[in-house]
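Missing here is one protein chain; the remaining ones are kept as they sit in the complex.
This part shows chain A:
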């Protein structure tokens, strides 16, 4: 039977608003390294493909009864990287107010410090509050075409990041003592990107990362983001309501990996699962029931799932210690990590360098 892929989405104390009040929650430690190390280690013990880490350029809410504040997700991933061996690390980073040059080298560096386990969840920001934190532009989703505009900009952004990752060929560093040259500069490439929103010259200051191209992922709920994901992403997270809807979405979005997002409560009380309003379907039940649902949706054409634990660490443990053994007993989830890179876990080849290929074509 075909294995399915499993990721978990880590966010604060979990996806339920009052998750931080659970008996085993650690709300006073949300801003410590230890908290995140423990969560990712738990996910790795379950041999999950990867964790994503949520982020944003503003506070979550103004409600003082809810968790507020976040650490930078790329830095959390990097802090955890040397203490883990196999699990993929996929931080969220916003494109709308940031520099593609910085994000490109940050994810490339995460790939170096994790030895090939880096990914990136691309996020857009249409929140006026976040724009005001930067004061350089206004954003809006009200105006005609403005959503398309934000996604077009994001597509350009990812294109720049990807070109920068390729801007050094793998064998550019030569250390040739005879000529005194450290690099062969013919193997470094200006990316010369000129778009409607910005231009970036290159090359990157960071050599090509171990995976060549770290794994790019995006969450998508509708037509415009589906098209963006097709252009930009290796993994798209979608939010089907049921198996039929999953089948429909799979037919609409052509990305190598289509994962369904699910908010997950394992062995919950009624109250906890009921109170949540969510873009993704909320599952509440036993590990075996969840395994049934994942298999049913897998048959609809999904390759994997990104599970959003309602409560941390409770539902993460439910996944690693309840769901995973259940899936293994059904022969649809790995018992050992079969690769040392995130691309490897996802069955993605290490891609050829676009510039090296162009070079070869020219010679030919």
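In the analysis below, a contact is a pair of C-beta atoms (placed from the backbone, for glycine too) under 8 Å apart; a residue touches a chain by one contact, two chains touch by 3 or more; residues count from 1.
Methods note: contacts and distances are computed from a predicted model.
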{"item": "Listed names \"NtaA/DmoA family FMN-dependent monooxygenase\", \"Alkyl hydroperoxide reductase\", \"Alpha-ketoacid dehydrogenase subunit beta\" or \"Branched-chain amino acid transport system permease protein\", with the criterion being the UniProt name of the chain not displayed", "value": "\"NtaA/DmoA family FMN-dependent monooxygenase\""}
{"item": "Given A:85, A:133 or A:256, the one touching the chain that is not displayed", "value": "A:133"}
{"item": "Among A:5, A:47, A:70 or A:162, residue touching the chain not depicted", "value": "A:70"}
{"item": "Touching residue (missing chain; options A:46, A:100 or A:119)", "value": "A:100"}
{"item": "Contact with the hidden chain (one of A:199, A:222 or A:335)", "value": "A:199"}
{"item": "Touching residues (missing chain, whole complex) on chain A", "value": "18, 20-21, 25, 27-28, 31-33, 56-60, 62, 64-72, 74-76, 78-83, 97-102, 105-106, 108-110, 112-113, 115, 129-130, 132-136, 168, 173, 175, 177, 179-185, 188, 197-203, 205-207"}
